[in-house]
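To start, the structure itself, in C-alpha cells.
Presenting chain A:
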Amino acid sequence: MIRFDAVTKRYPDGTVAVDSLELTAASGQITVLVGPSGCGKTTSLRMINRMIEPTSGTIWLDDTDTASMATHELRRQIGYVIQHAGLFPHRTIVDNIATVPFLLGTDKKEARKTALELLERVGLPPHFAKRYPAQLSGGQQQRVGVARALAADPPVMLMDEPFSAVDPVVREQLQDEFLRLQQELGKTIVFVTHDIDEAIKLGDQVAVLRVGGHLAQLASPVELLSRPIDAFVAGFVGRDRGYRALGFTTAGTLSTRGEPTVTLGAAIPKGTDTDTWLLVVDAQQAPQGWLDLGADFTGHETVSDELLYRGGTLATQGGTLRAALDACLSSPSGRGVVVDDGGALIGSVTAREVLELIEARETERQP
Partner candidate 1 sequence: MTSRILASGAAAAVLALGVTACGSDSSDDTTTGGSSSAGGATIASKFIFGGAAEFKTRGDGLDGLKRNYGVEFGKFRVTDTGGPVTVNALKNGQVDAANVFSTDPAIKANGFVILADPKSNFAAQNVVPIITKSKASDGVKTTLDGISAKLTTAGLSDLVSKVQVDKEDPDAVAKGWLSQNGLSSAGTAAKGVKLTVGSANFPENVVLAEIYAEALKAQGASIKTKLNIGSREKYYPALKSGSLDLFPEYSGTILTYLDKKATASKPDDVYTALQAALPSNLTALNKSDAQDSDTVVVTKATADKFGLKTIADLAKPAE
Partner candidate 2 sequence: MTVLADSTSSSPLHFAQYFLDHSSEDLRLLWSHTWLSVVPVVIGLLIALPLGWTARRYRWTYPPIISITGLLYTIPSIALFVMVPPLLGLDTLDPLQVPIALTVYSVALLVRVVADGLASVPEDTVQAATALGFRPVERFFKVELPIAVPVIAAGLRVAVVSNVSIVAVAGTIGLSNLGQLFTQGFQLSTPDAYYPPIVLGIVLCVLLAVVLDLAVVGLNRLLTPWRRAVPS
Partner candidate 3 sequence: MIADVVTWLTDSSHWTDTKFDTGIWTQLLAHLKFVGIALAIALLIALPLGLFIGHTRRWGWLVAGANALRALPTVGVLVLLTVIISPHFQGRTDTGFLIPTEIVLVLLAVPPILSNTYAGVQNVEPGIRDAAFGMGMTGPQVLLRVEFPISLPLIFSGVRSATLQLIATATVASYLPLGGLGRFIYDGLAQQDYPQMIGGGVLVAALALLTDLVLATIQRYVVSRGITRRFSSKQAVPDSRIAAVHETDGAHA
C-alpha cells in the first residue's frame, strides 16, 4: 500500500506541482494517475521513489515513511518503468533485466536465470537475451523495461507512461499482456498516463488530477464515467463516456434467438423476401460473415470468402453490454451475433433488445 499524506511539491520558483495530495494506492491493485500535462501526475509518481523530494507531507510505503529510508535502498524495492524504457544501451537484454539483482548482490548466474524466465514471461523469445537494446523495436524494448522492473520481484511498481511511445496496435497488445501479467503477479502498481482510455482500461482506480496538482476525483473507472464529479473531470473523461461506461456492465445471459446459417463452401441458398441477410459459419460453427442473398451471384455457385460482409463485431455470452450493443450496431443485418467462449455461434440479439436490457439495469440502479 502506498499512501500520500498531505504531500505538496513546490519548486523554488514558486510553482506548485502537487498540492496537498491525499491518495492511497491499495495493495495488489492498479492505481492510475491521469490528467492533462502540468497536473503533477509524473511528479507525484516520482515522489514515491524519491526521484523528486516532496516539499512537505509524507508518503508511506505500507507502514514506513519513505523519507526515512536511504533513497537507493527504497528504489531497489520499487520497480520503475519509464516512457522510452530507458534501457542501458551498453548492456545485453539479459543484463539489463538483471540490473537490480546485480545491484542487490545476487549471484550473477542466479540473476541471469531469473532474467531469462522474466524475458519469457513478458513474451519475448529466449534468443533475445544476448541482444542489445538497439536491436529491439520500441515495443520489445518496453517489454524488457517491464521485465527489468520486475526482476527483483518488488511488491510495488511505478510506471510512467510506459506505453505512450509505441504505435496504437502494439500499445493495445502491451496493455492486454500487462493486465494478464498483473493478474498473475498482483503487484501494487501506480501508473501514470495522459490517455483517459488507457486509464479506464487498466485502472482498478483512477485519480484524475487537474493543473496545479490538485486531485479532482479518485474513483473506479465506472464511477468516473458515470458520475464525474465536476465539469473538469467530465470534460476530461470525454463525450461518449456513457457509451464507454457500458463496457463495465456485464450483459448477463442474453436471451438470443436462433439464427439461420449456411456453411462456408455450401451451395448458395435462395433468399426470402423479408430478409436478404444470411449468417455464414465455418465447420466449427464459428461465424465468418454475412451473405447478402439479394446480390448478383453470377459466376459463383458456392458460398466463398470473397462474397462475405465481415463488418460485424461479435459479442460473447457473459460479456459487457457495450460489446453486445456494438455487435448489433455493427452488423449489416442489424442483428448482433453472440458466441460462446469457444467462439461458436449461440444466436443473435437486436439493438432494441440490448437497449431494453440497459434501461432495465438503469432502473435497478436508481430506484
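In this section, a contact is a pair of C-beta atoms (placed from the backbone, for glycine too) under 8 Å apart; a residue touches a chain by one contact, two chains touch by 3 or more; residues count from 1.
Selection rule: all candidates are chains of the complex that A comes from, given by their letters.
This structure is a prediction, so every number in the text was calculated from the model and none was measured.
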item: Chain A: touching candidate in this complex (1, 2 or 3); value: 3
item: Touch list for chain A against partner candidate 3, complex; value: 49, 51, 71-78, 80, 82-92, 99-100, 103, 131-137, 145, 148-149, 158
